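With one protein chain held back, the other chains of the complex are shown just where they sit.
Naming follows writing order (A, B and C), and every chain is counted from residue 1.
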Amino acid sequence: MELHLHEEAACHRADLTLKDFKSGVEPIWCPGCGDFGVLQALQRALAANGRPPHEVALVSGIGCSSRLPAYTSAYGFHGVHGRALPVATGLKLARPELEVVVVGGDGDGYSIGGNHFMHACRRNVNLTYIVMDNRVYGMTKGQPSPTTEADWDSDIAPGGVGVSPFSPVAIALAAGANFVARGFALDVKPLADILVAAMKHPGFSFVEVLSPCITFRPEEMDWKKAIKRNAIQTTSDRKAAMAAVMGADELMSGIIFEGDRPAYGQAHVAPAGMAAIEGEFIVDPAA
Amino acid sequence: MELHLHEEAACHRADLTLKDFKSGVEPIWCPGCGDFGVLQALQRALAANGRPPHEVALVSGIGCSSRLPAYTSAYGFHGVHGRALPVATGLKLARPELEVVVVGGDGDGYSIGGNHFMHACRRNVNLTYIVMDNRVYGMTKGQPSPTTEADWDSDIAPGGVGVSPFSPVAIALAAGANFVARGFALDVKPLADILVAAMKHPGFSFVEVLSPCITFRPEEMDWKKAIKRNAIQTTSDRKAAMAAVMGADELMSGIIFEGDRPAYGQAHVAPAGMAAIEGEFIVDPAA
Amino acid sequence: MRSSIAICFAGSGGAGAITAGSTFLQAAARAGYYGLMTKLSGAQVRGGEAAALVEIGVEPLDAQPDRFDVLIALDWDNVGKFAPEVPMDSASIVLADPAAGKPAEAIIATGARLVDFPLAQLASDVKGRGNMIALGAAAALAGIDSGAVEQSIRDLIGAKGEAAIAASLAAVAAGAEAAQSIDSDIRLRPGHPGRRWFGSGNEAIGLGALRGGVRFVAAYPITPATEITEWLAPRMGAVGGRAMLAEDEIAAINMAVGASFGGVPSMTVTSGPGLSLKVETIGLAISAEIPLVIVDVMRVGPSTGIPTKSDQGDLDLALTGTHGDAPRIVLAPMSIADCALTTERAVHLAEALQTPVFVLSDQSLGQTQTIIDEPTRRAEPMTRAMESDKSGADFRRYQPTADNVSPMPAPGVEGRQWVAEGLSHDEFGHPSNAARFHVAGLNKRRDKLENHDYGDIWGEVTGEGETVIVAFGSSVGPVKEAARRLREQDVAIKVVGLRLLAPIPKKQIADAIEGARRVIVVEQNHTGQLYRHLLGAKALPAEAESLARPGPAPFRPGEIAAHIA
Partner (left out) sequence: MRSSIAICFAGSGGAGAITAGSTFLQAAARAGYYGLMTKLSGAQVRGGEAAALVEIGVEPLDAQPDRFDVLIALDWDNVGKFAPEVPMDSASIVLADPAAGKPAEAIIATGARLVDFPLAQLASDVKGRGNMIALGAAAALAGIDSGAVEQSIRDLIGAKGEAAIAASLAAVAAGAEAAQSIDSDIRLRPGHPGRRWFGSGNEAIGLGALRGGVRFVAAYPITPATEITEWLAPRMGAVGGRAMLAEDEIAAINMAVGASFGGVPSMTVTSGPGLSLKVETIGLAISAEIPLVIVDVMRVGPSTGIPTKSDQGDLDLALTGTHGDAPRIVLAPMSIADCALTTERAVHLAEALQTPVFVLSDQSLGQTQTIIDEPTRRAEPMTRAMESDKSGADFRRYQPTADNVSPMPAPGVEGRQWVAEGLSHDEFGHPSNAARFHVAGLNKRRDKLENHDYGDIWGEVTGEGETVIVAFGSSVGPVKEAARRLREQDVAIKVVGLRLLAPIPKKQIADAIEGARRVIVVEQNHTGQLYRHLLGAKALPAEAESLARPGPAPFRPGEIAAHIA
């Protein structure tokens, strides 16, 4: 098999539908979990994006949300907790012609994986990163994450952790992310539109998705009513975007920022080759 | 030895001088390294702060800058690369009456330690964190860090890494840090003043210090001229602070932001005790 | 009459199988029995099928049962998936509601006798729930006093009010009544009523930590260890300590190290993947001589493996995980009760020897709920050497001493400031590249562990015989039960349960196996990690045998007995 190591104009296939991105594997998610909505939106977006399943790779860490890759028909990588972004970075740099999408949860991405998140924003490799933020560690049965409210009561932090949550979109903007959006899992169609835009955007695209955990945070089902759907004005001015998100309501959906930092570059292929490299070591008195 | 587990009004000793904070250990730093200035400013600030050396603990990771604790007469912890903040967090929570200061480099704090940095800003434990930022990994002989210019040439990244540096103060503000300042290593007195303010501030205080690496980045000696010393207007408005630092010149020194988020709380001591806990396990048919 | 029986309650999510099991277990406790309960769940995160596997007996129980006497199916929705974990045979009975459809194929294939049991009908007759019918039937079959059942129901659902209690009691009575007609003889001999201790290994570890003096714990959630931190979180405050939720496992261990440097006995808690992340800092704590307890509740590895199932495959990592030569103490509790003692001792050893100490538990010890006698065995306190008669320039943190333990004042003590150091260092703790200091440090850290007298914490020997089985952790229970059965067949067997895995208690092992004709090391992992460890240190003769078998299937006594016989 020959591998194409350089990005190519990918041809767009107009005939793809959501069904083409379904795998036969049954999700382990609780009935009613917001992640079903994200899965559907993503499958829809991938169809619209027009790259066939075998040219798409979904990379994830560990958590309920990180189980997603197996539920699509694309290539997938279900790695260890918190390390999806570096895996995807390596994959994309080695195989730039693939469509690489990273998915995971708020624990995976903002807690253990926070450093990779920050550096991925900065590095700006052409990836799409979707965080299914339910403000809880679902898989481990309900502990507070970096986006959980300070007073949310749980076994591990009775009465709340006492630490205010941070704003993932503000961090992303501060770290240099070039496409920043927020979607809601149960607004499948608008979310799919955001995801299509994210995939089309060159460089690193970050999509924070509010995705209710019906089991450990049933109150998040109220987001259906609370989400403000047209309150965001997309801007290409990072400062303005930052001003708009700092201290603002985190329940607004839409594309917040789309900038024009160039994506992380291609490797230079200098015409040298192995022979020249081997020669560097030689000491030859005759020469 | 009895340990005081609860914060006490520390008494201020007016008789302390810089000399009281010197240890006999000779720094391994290259002659002319900016870190000498930071050491001096810190010793001065500790004297002004008025806590005697044995009530102070300096915690660091690994790097040239992280060698600092041994050069003072305080208690010290020279840990592993990138993990100074969690060590200090544990120490401060276990012994709230100590003055805990964390020091290290840009590699230690922003690269491998970036996640702890972000979470320390958010958690707001009463620590002072000083990063000696020379925009390079000094100890490993000159590789680019997250604050190195995109085009800075080095062996490991010929022609530059091609990734724009991030702004540590912007990240700190986005992550929730409550005291954010920037100092310059060779402006010893003003830096000492900033450090005194940082120590006095309740909650997490972050001081980014521009500290030239004379060996691998000799051009940084030009900072002496380039630093803008009175260009920063301290604010308690996080949004305003963010607007002021985003995209702005990183060579301005001063206190950027001082907010009033409450510091991470004390543990509640509920009057229960071991007997009640032991009793929870008992099933007694007679009871 | 039987001395122990095993019953499985199973059904789809929400059917209440787990509630039936817990209530049954508690009732058995009140009736004077001992018991164990394991919970099973399907692949779904929540709301999927569930089963409670309960074994109860007249004497304390050491191991999961080989087979189940009764399975009560609340319905058949996916219950067949549990078949490999609920071994049954022709002597077993399955209570199945004809109204719930055909029993699962895999259950039928066991050969167990199917008994029609109209659960739904009975429940609707008394306006109760099927799981309480099942509870009543089980209690009746086992011969558990209805007063004990009633008391347990009052304890567990008392808060819901008298009407709820009455409905449950009516259902229990109906179930018991209906069970009269079942042809079965699994009644237990009478129990020995008295105070019992009810809890899991995870809780017992929490208790041992508090008893030992741990006042700071930091962790990142991970199955099956999270419950320890969750149990400790509210209780730490009650004893003046603190529990921290960290951003990741590396932060967690470093927080604990920082707190310990501050003079406060500290602990971190994790399972395999988290332990892998902690090994760099473990090396730091070893090198800088910082006391620390590391609890690893092992699950099936490698990698994410099977988070909810048990295995003993982290031993290698506990013994040598970190770069460079870094000796540490590794302890493993041999039973749920022993989790408390072992953890308490771990704290003492960490403090007294200024070193990380592992407590190697596993999912099976950690999450099994048990009814046992109160774990009253306690360890003699040992504390950290903080005082020094030297100060100022004379104070040497790593000063050589007879027992290789040096004074470790905590910050706040005047005149004895020192810097904890992961670089190779001299006696003051100053970094040094000199071979003599480096080698002295390596020797000091080895010798302080190897020369310490661990007393009877090293392990336990039970029985006599020329066949000796050596085991650790959760394998000890099934091994002891296997030995008991073999003894009934007149096979003399000695069991050496090792609590101290490092440093290896060579002399005690040598004494225990002296004159043995056959030595077999039993452990639940794929590559015989304990066996290799002991053999590599010449703590066993080269002819010693290995019986190593990985999880997720639990070790059954019958399996071990069959191998040995």
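Just so we're on the same page, a residue touches a chain if its C-beta (ideal position, glycine included) is under 8 Å from a C-beta of that chain, and two chains touch if they have at least 3 such contacts.
Quick caveat, the model's predicted, so the values are computed rather than measured.
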Key: Residue touching the undisplayed chain, where the options are A:98, A:156, A:213 or A:256   = A:98
Request  = Quick one: say which of C:182, C:423, C:461 or C:491 touches the chain that got left out.
outcome  = C:423
Ask   = Among B:164, B:215 or B:234, which residue is in touch with the absent chain?
value = B:215
Remark   = Per the touch rule stated above, chain B touches the missing chain via residues 28-31, 33, 62, 64, 80-82, 107, 111-112, 114, 137-141, 143-144, 146, 155-158, 161, 215
Key: Residues of chain C in contact with the chain not shown   = 43, 84, 271-273, 275-277, 279-280, 283-284, 286-288, 298, 300-306, 308-309, 311, 313-314, 316-317, 320-327, 422-424, 431, 433-435, 438-439, 442, 446, 525-527, 529, 531-533, 535-538, 542, 550-553
Where the missing chain touches chain A, by residue = 1, 3-5, 24-25, 52-57, 59, 62, 69-70, 73-80, 83, 85-95, 97-98, 115-116, 119, 267-274, 276-278, 281-286
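Methods note: only the chains that are shown with their structure count from here on.
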Query = What is the distance, in whole Å, between the centres of chain A and chain C, each centre taken as the mean of its C-alpha atoms?
reply = 38
Residue list for chain C, restricted to those that touch at least two other chains = 247-248
Key: Two or more partner chains touched - positions in chain B   = 115, 119
